[in-house]
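Of the protein chains in this complex, all but one are displayed in their positions.
Letters are used for the chains, namely A and B, taken in the order the chains are written, and counting of residues starts over at 1 for each.
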Amino acid sequence: MPTALYRLILACLLLLPLGAYANDANDFAAANNSEQAQLLESWAAHPTPGRVELINGLQQGQISVDGEVKTLRLNNRLRGLIDTALASHQLLAVDPKLRLNAAQQLQKSAKPAQLKFLDQQLAAETDSDVRSALSLALANLQLVDPDPAVRLAAVRLLGETGEPLARTRLENLLQPDIETDASVRTAAETSLAQVKRKLLIGDLLGQAFSGLSLGSILLLAALGLAITFGLLGVINMAHGEMLMLGAYSTYCVQLLFQRFAPGAIEFYPLLALPVAFFVTAAVGMVLERTIIRHLYGRPLETLLATWGISLILIQLVRVLFGAQNVEVANPAWLSGGLHVLPNLVLPYNRLVIIVFALAVVVLTWLLLNKTRLGLNVRAVTQNRNMAACCGVPTGRVDMLAFGLGSGIAGLGGVALSQIGNVGPDLGQGYIIDSFLVVVLGGVGQLAGTVYAAFGLGIANKILEPQIGAVLGKILILGLIILFIQKRPQGLFALKGRVID
Amino acid sequence: MNQPLMLTATQKAGPKVTAWVGGLVLLVLLAMPLLSLLPADNSFQVSAYTLTLVGKILCYAIVALALDLVWGYAGLLSLGHGLFFALGGYAMGMYLMRQASGDELPAFMTFLSWTELPWYWVGTEHFWWAMCLVVLAPGLLALVFGFFAFRSRIKGVYFSIMTQALTFAGMLLFFRNETGFGGNNGFTNFRSILGFGITEPGTRAVLFFATVMLLVISLFLGWRLARSKFGRVLTALRDAENRLMFCGYDPRGFKLFVWVLSAVLCGLAGALYVPQVGIINPGEMSPTNSIEAAVWVALGGRGTLIGPLLGAGVVNGMKSWFTVAFPEYWLFFLGALFIIVTLYLPKGVIGLLKKKDEQ
Partner (left out) sequence: MRNVMLEPILDPNKDAGSSRDAISFGQRAEPGLNTRHGTILTLEGISVSFDGFKALNNLNLYIGVGELRCIIGPNGAGKTTMMDVITGKTRPSEGQAWFGETLDLRQMSEVQIAQAGIGRKFQKPTVFEALSVFENLELAQKTDKSVWASLRAKLTGEQKDRIGEVLDTIRLTHSAQRPAGLLSHGQKQFLEIGMLLMQDPQLLLLDEPVAGMTDAETEFTAELFKSLAGKHSLMVVEHDMGFVGAIADHVTVLHQGSVLAEGSLEQVQADERVIEVYLGR
């Protein structure tokens, strides 16, 4: 029955090319679910330019029948079919970009009925990118061609690609009951190996990249901590909340741009950087002067007091902005990604953050090693009393160093707001990891912090696919404890006589 | 900072008064379970809510005491005691779950369509084995962690951070459904313990009584420790570990002993907490809970035995009042408490009382 109906509709369509588009809408609206599916399949096999508008409407879930717009109830199967039909129609578009997208969509979802149409399009296609994408889509379909030679060619073509989908298709062919021809099966095996190799490269690079990305985030989170902990000996449990404040500053800047300068909203993160830096640095300096200053030399008490500060900051943000996450949108230049391999996309925001993290490290290094402030900070770190005798205003230096550490956390917060949720608990998730970075890297060593951050980031991402994120984290904690057995001072330690 | 901390509050802060107050408190605590058995219309009747609340706070007080042993005496601030507490609680919870489900698998396992018990659940239907687990699980974990941590001389804030990371890792692990402890719902819907209904007034009264006894025993243990040479070695270790080593003491053994003891006490407290409160979930392992225990000890006065109990009572009493009256402001209050205690009350309330006494 379905075939009969199908043929009937097909015949109608072929016979009535004129005025058919209005009828298409009526037909579709009148049909039940399975008939709608058949309609869509036939449209996909025989696209005509005039029907694009109708299918576009369908994709939005709307149909206009006799000038009246109705809302459709679609199930997932129909939605998929609509996408396929739309892609099929878009192959007829003038814009090669649209055609390319369409061809890529068809690689995943083309139906055998579309074979003939795709063949025609391939012959007529002029753009080379679209051609290769299209030939792949075709190859996917040809895998079920009755002619073994055609199948063989298709299998070879699939081997050339590094598409994740090609792998599943080829894996299917390995079973004798699906693919009867032995030579095609052998070819499928070689092609599969080829595809797997390409995919593996992409996977490994992908893991390395996400490791680097996580490392850069850890670095931004831990760098400020390395300064306050390493140079001042202060355990700042509220450091995570400085990240959170930085992210909320970004949110506020974004709101201001939306209100007062919607045209320049693309560039709000650039303004958010100094704003976040100064806001968090100011908060940090106020805290240092009012609370932390009284606790120098009592690290455990500092830890508890700063934990108290963090509780207050979290609750304050909850009261001011609500307990829900706030929406921080990526500007256009940070969304999307670099398409390196079929299964490897490097998101722009993560790329930018890696570069940004390194830039912050370089700036911090310059600040600590090439400026008067840095000299003062290092002097106070090494011998507070002597520095005071030499006229270094130790109180001011403490305040500025703490402000610097907090400010860097604020910068980290801007970066975090571009890749994750911004909520009052944002900082809590980072504080333990940041401390582990500082502990592992060795106290008071910027280089150690950099190595430890990237090391931990990459180790995390390598372990994650093998044993899962949670077990990976636990394993890494165990490894750090074992590592500290060997090198109690961390990766990079200042050696010297222990002073009692 | 280097000023001497007193050995016990009872020794110096007006021994008579302290003894009287302590005796009175103990008397009230012992009377409470009995009063709870009175009929509901009696004006002396203690409601189930009050009994549970006080029982809960008593469990916390044991945790505070255990934390004080390692922090106040040995100078090791643990931010991971919630883990030991929860492990003890989970061990007890396993038994209670088995009791509730009878011969079947516990409900959450059938929900995950598991067909058999994981190996670590074997034997948990026996009360005695569950009790062994209550001691063994936190004890062994503390032993292994402590062995490595003390061997590499991790101390001070490094130790604190490591313990915090440990409890955080534990929380992540227990949040997973595959771990086999009910995921983020944990264990709840208990029915009976040793054949007695868990919500029956009699059971509640006995559990409460057991908690008071555990507290008294812990207190006695702490008192004996603090007065022994062992206690003096711990104090010495806190103030000058190097000197102690050159005196010929191996600090690792001393630290490990008190660390494991403290963990086991926490586990026992957790085991009594679970049947009284009726639920255990991974939230108990969150770093926040453990660090809150530190403020109980700090507020009461570390290095004393009464201080932590006082601190746990005051803070938790405030908490249950605040979270009903002004839930928005509880965190502000708690945060301020952390700051005020560290800035102005380095020796806690007990220190304050003692100072007044001396003047």
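The criterion applied here is as follows: contacts are C-beta pairs under 8 Å (C-beta built on N, C-alpha and C of every residue); 3 or more make two chains touch, one makes a residue touch a chain.
Keep in mind that what you see is a predicted model, and the values were worked out from it rather than measured.
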Identified contact with the non-displayed chain, of B:107, B:131, B:236 or B:277: B:236
Of the residues B:39, B:102 or B:248, I need the one that contacts the missing chain. B:248
May I ask you to list the residues on chain B that touch the chain which is not drawn? 2-5, 225, 228-230, 232-233, 235-236, 238-240, 242-250, 253-254, 257
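Here, only the chains that are shown with their structure count from here on.
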Computed distance of Cα centres, chain B from chain A, in Å: 42
Residues of chain A that touch chain B when the two form their complex: 235, 291, 294-295, 297-305, 307-312, 314-316, 319, 432, 435-436, 439, 470-471, 473-474, 477, 481-482, 484-485, 488, 500
Flag every residue of chain B that touches chain A in the complex, lowest number first. 1, 77, 145, 148-149, 151-154, 156-158, 160-162, 164-166, 168-169, 172-173, 175-176, 242, 287, 291, 294-295, 298, 328-329, 331-332, 334-339, 341-343, 346
